[in-house]
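Written out below as structure tokens is the structure these notes cover.
Only a single protein chain was left out; the remaining protein chains are all shown in position.
Labels for the chains are A, B and C, by order of writing; each one numbers its residues from 1.
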Amino acid sequence: MNYSQKVLEHFVNPRNSGEMENPDAVGVSGSEKCGDITRIYLNIKNNIISEAKFQTFGCCAAIATSSVTTELLQGKTIEQAMQLTESDIVQALDGLPPDKMHCPAVAEQAVKSALSDYQAKHAKKGKLL
Amino acid sequence: MNYSQKVLEHFVNPRNSGEMENPDAVGVSGSEKCGDITRIYLNIKNNIISEAKFQTFGCCAAIATSSVTTELLQGKTIEQAMQLTESDIVQALDGLPPDKMHCPAVAEQAVKSALSDYQAKHAKKGKLL
Amino acid sequence: MQTHSVYADYSATTPVSQEVLQAMLPYFTESFGNASSIYQIGRKNEAAILNARANIAQCLGADPKEIYFTSGGSESDNWAIKGAVDALKMQRKRHIITTAFEHHAVLNTCQFLENHGFEVTYLPVSSNGMVNPQDVEKAIRSDTAIVSVMCVNNEIGTIQPISQIGEICHEHSVLFHTDAVQAIGNIEIDVKQQNIDMLSISGHKFHAPKGIGVLYVRNGINISNLIHGGGQEMGKRAGTENTAGIVGISKALEIAVSHIAEKNERLTPFRNRLIEGLLQIKGTRLNGDRIQRVCNNVNISIEGIEGESLILLLDMQGIQASSGSACSAGSLEPSHVLTAIGLERESAHSSLRLTFGENFNETDLQYILKVVPECVEKLRNISPLWKGGQK
Partner (left out) sequence: MQTHSVYADYSATTPVSQEVLQAMLPYFTESFGNASSIYQIGRKNEAAILNARANIAQCLGADPKEIYFTSGGSESDNWAIKGAVDALKMQRKRHIITTAFEHHAVLNTCQFLENHGFEVTYLPVSSNGMVNPQDVEKAIRSDTAIVSVMCVNNEIGTIQPISQIGEICHEHSVLFHTDAVQAIGNIEIDVKQQNIDMLSISGHKFHAPKGIGVLYVRNGINISNLIHGGGQEMGKRAGTENTAGIVGISKALEIAVSHIAEKNERLTPFRNRLIEGLLQIKGTRLNGDRIQRVCNNVNISIEGIEGESLILLLDMQGIQASSGSACSAGSLEPSHVLTAIGLERESAHSSLRLTFGENFNETDLQYILKVVPECVEKLRNISPLWKGGQK
């Protein structure tokens, strides 16, 4: 199990960690039973992600993955964010050990879930108005 | 496989080895197939073993056993020689490794066979005269 | 940044001690002969092995002819169980009893045998990590070949009632094997007094090198070979003798057993203070009995954090520890030992095992008690599962 410097750095100094007060969207993914659970919080202004935060219960790779994901989301439009892939995340971390290649999927799913949460709410609001 | 000094000494400098010319008795024992064969030659004067020689094909223990046996036989009466046991031989060698405890039996048998050879011839002669 | 370092993973492995290494070195280079050879450098090695066998026998209360060298604890466990049931198969003994929290060397061997027509009973363990001898007795059937219960659990350090279990086995004429890999140097072993028929040991757990182990097999018990070939180990385990390893494990065992009392006296107070100190952290629990445990094992579950990330944070602070057994590191399965004692999968993922060495000292203790809470705090701050004690 050899982590890249990038992974270790994000693990030791995670960016944007912690709960967000009044997020515009929240997504959860993973399963505590598998040892991994990630929550992604988003603030969205004018279709653009102005702030992303995370909370993760999981291994070093899971934490680093969430951390880098929040960085990748910053400033992206919803459409851009929707296109974020596992391999974007792996690349941003300078790679992950083979045993840990499932982590980006958890993060990606949390993001997608947050975004659909937002779109659902937004769509509803739109209709109501 | 640890041989006593005595065994090694007899092995390196065997006593009374080689063929005897005109022996009064010869005995053979062992089987080449088992890797051991010993021939004992005796010169007998007035019921007493005046000279004993041996030839042995076999391991270090077999050679040392034969060598020490010829020493033990020297000067013995036929009756005394008949009573020579495996353990006398083992003792004279300061012991033998467990794997080699079959060697004295080969020597003892060669002696017995030489002696019965002699007794048979002698008895016949006695009867004929 | 790092101010101190403590290796606290002695149950995973230990360094070879200088004394042991010095004893081994000649057998790599000068005295390298094949112990089965008949010339002098071979016989010299044979003598060293005989010596080691006798020395190990004495350390365990056994006879030298009952000591077989193997490549480690896993081979010993495999050989004991597979060898015993193979030798007994003509008697139609097709049942094996073991426990739910054995090492995988035992568990996976049993599972393999299940696929080969054997039936296995996995006894439960209590919530404090103890096997009940009565459970063993109840599980014994007329076709039971062997009972295998470990001396000391490798994760939670609980000491099992081996001697009683052995007695029960003997009353029912069933073979009794125990995995003593984690017991050596921590508790006294006397195979005769403790009614043990077969016992596994692994050198690297007590300062001998990796790749050498012992299986004790009581005189009169016939087990099939696991590794067939040359006539080494009295015809029971083939392979050119690892003389350096054999000399090493003999020396290491001698040192280990002669320091048991001293080690217990020294380490027990540290263990107790460590347990007390760590349980000050909110949302923690001790895994395994507090009293019936070896003197160098602490295992706690820490709510809201995951084991691997704690281990890595601790490593960055100079503390080497483990979470679950070293063997299952890298797997996502929660520890089978912790689930066996009733932990939910979540808490089983949140365990920290500290197992310390003979030289553990006050500074080490203080350092751990300072660093662990900090690391836990840090991870809880980013955990979605931690709400300050009230989930």
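Basically, a contact is a pair of C-beta atoms (placed from the backbone, for glycine too) under 8 Å apart; a residue touches a chain by one contact, two chains touch by 3 or more.
Remember, it's a predicted structure, so these values are computed and weren't measured experimentally.
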Residue in contact with the excluded chain [from C:T178, C:S322 or C:S347]: C:S322
Residue touching the undisplayed chain, where the options are C:I97, C:I212, C:A256 or C:L365: C:I212
Chain not shown: contacting residue from B:A25, B:L42, B:C60 or B:A107: B:C60
Hidden partner interface residues of subunit B, rising order: 1, 8, 11-12, 14, 17-18, 28, 32-39, 54-60, 62-63, 99
Residue numbers in subunit C that touch the chain omitted from display: 7, 9, 12-16, 18, 21, 28-30, 32-34, 36-42, 70-75, 77-78, 103-106, 108-109, 111-112, 202, 204, 209-212, 224-232, 238-245, 308, 311-312, 314-315, 320-322, 326-331
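Here, only the chains that are shown with their structure count from here on.
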Interchain centroid distance [CA atoms averaged], subunit A/subunit C, Å: 41
Residues within subunit B bordering two or more other chains: none
